[in-house]
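Only one protein chain is missing; all other protein chains are in place.
And then chain A:
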Amino acid sequence: MTHLPILPILLPSLVGILLILPPFANHLRMQRWFTLGALGVLVIIAIELLMTTDQSPLIYILGGWHPPFGIMLLADRLSALLVLLTAVLAFCAALYGAAYEETTGRFFYPLFLFQIMGINGAFLTGDAFNLFVFFEILLIASYALLIHGGGKEKTKASFHYITLNLIGSAFFLIALGTLYGTLGTLNMADMSNRVTTLMPSGQIIAKAGGMLLLVVFGLKSAMLPLQFWLPKTYAAASAPVAALFAIMTKVGLYSIYRVFGGIFGETAGSLAFMAHGWIWPLAIATLVFGMLGALAAPSLRLLTSNMVIISVGTLLLTFVVNQGNALGAGLYYLIHSTLVTGALFLLADQIRVQRGNAQDRFVVSRPMAQGKPLGILYMIAAIAVVGLPPLSGFIGKLLVLQGAVEPQEQTWLWGTVLVSSLLALIAFSRAGTALFWHLSGSKPGSETAHPLQWTAIVLLLSASPLLTIFAGPVTEFTDRAADDVVNSHEFVLQIIDQQEALHSDGH
């Protein structure tokens, strides 16, 4: 058995623990290089995982207790893709944080690594309760990271964020208890198998439990009407944390894919596609709400937060249209939107610092010390995030639009996605005009960006042209990854059957 699937969880947790121990705890420079080194290694591990899982999914049986009884990790194309995405984003965010945020409070890097551990764990686990545990790990790290550095805005945003997520966790447990009570298993592949053989009385309870899970994941992924916490929280977080949070909503989305595509998906008999009827209108409403938020946003960070909501709405739409066959297009869009919004959060922070008192609000201010390079990067990021050719946003949106085949779906999806792009274009043009051209005086401030910060922003933004150039192989891969939502469960079930056959032979 290869140990590859557990490395993305073990590496950040071990390095994180190491960094809070005495020799490193007060040694910021060591912490920085260890973290960046660990995240660099994580990128390599994630690439290796991606290559391996493209041949066949990997199962890692924890403690030697075989599924369906023990906890197992499941690495398939979908989870490997998201682990790689997390690693790349985390590396760039940590690089940006190395310039300033590391000094605003203690233990920035260990918290950062624990959050990566939680996110990777949530992507890799094959057990529903284990998913809850990893959710809690990533959440408690995110609570601490959110308030890292202190300040009134952060405290205010934190309390809402924490209360909502704690209530969400309570619902998560109730849902898991209900599902375990009816299905008698927590292994997600085994659950997908047992859903088909439920009695009608059990089906109703399982449906209630499943729909409760939709509430929980809707809260994490910021689906309307559970998204009100997001803009404030993301705008209050410090830049590298906000950039890392760009992947957090995707953890919620990933869980929706796994639960409502895998367990209650096309194989679930009479419970098949039970959440799709709900997700469809809610996704459109999320999109509409995100565009209104983007138009009304008074600062660049709030505007970017609303772009996160728009991308969540779009991704939810790709999950439900065409019976889930558009998910491959959605995954391409997911890669693009995560990296570009991450870059935008970093860029917004740099613009905020260089504009002095005006911060990133759309008001008249003094010119920026490095206005030209920042302006160019802003334009690239805006083109990518709005979805104009030639960058990846355009290809992503085109794929999403192609995903809808039925006329009724096409009307709604094309209408909302295209109008949201137009409104985002207006919002970003207005923001750019205000930020770069509405100047008072000609004396720029003295703040300039650190080379590490430039590198982080440029690295993240370069993903967009790269995704355009390699759109062919990437979309082929995401199509295969989308199929894994159902196929991996079949693979796990085969392994469970083999195990049972082995045991019955032994007796």
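In this section, a contact is a pair of C-beta atoms (placed from the backbone, for glycine too) under 8 Å apart; a residue touches a chain by one contact, two chains touch by 3 or more; residues count from 1.
Criterion: contacts and distances are computed from a predicted model.
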(request) Given the choices "Multisubunit Na+/H+ antiporter, MnhC subunit", "Tetratricopeptide repeat protein", "Glycerol-3-phosphate ABC transporter permease" or "RNA polymerase sigma factor", state the protein name listed in UniProt for the chain not shown. (result) "Multisubunit Na+/H+ antiporter, MnhC subunit"
(message) Among A:H160, A:H276 or A:H450, which one touches the chain that has been omitted from the display?
(response) A:H160
(request) Specify the residue from the set A:V133, A:L295 or A:A471 that touches the hidden chain. (result) A:V133
(message) Out of A:S13, A:T35, A:S79 or A:T178, which residue would touch the omitted chain in the full complex?
(response) A:T178
(request) Tell me where the left-out chain touches chain A, residue by residue. (result) 129, 133, 136, 140, 143, 147, 150-152, 155-156, 158-160, 162-163, 166-167, 169-170, 173-174, 176-178, 180-181, 186
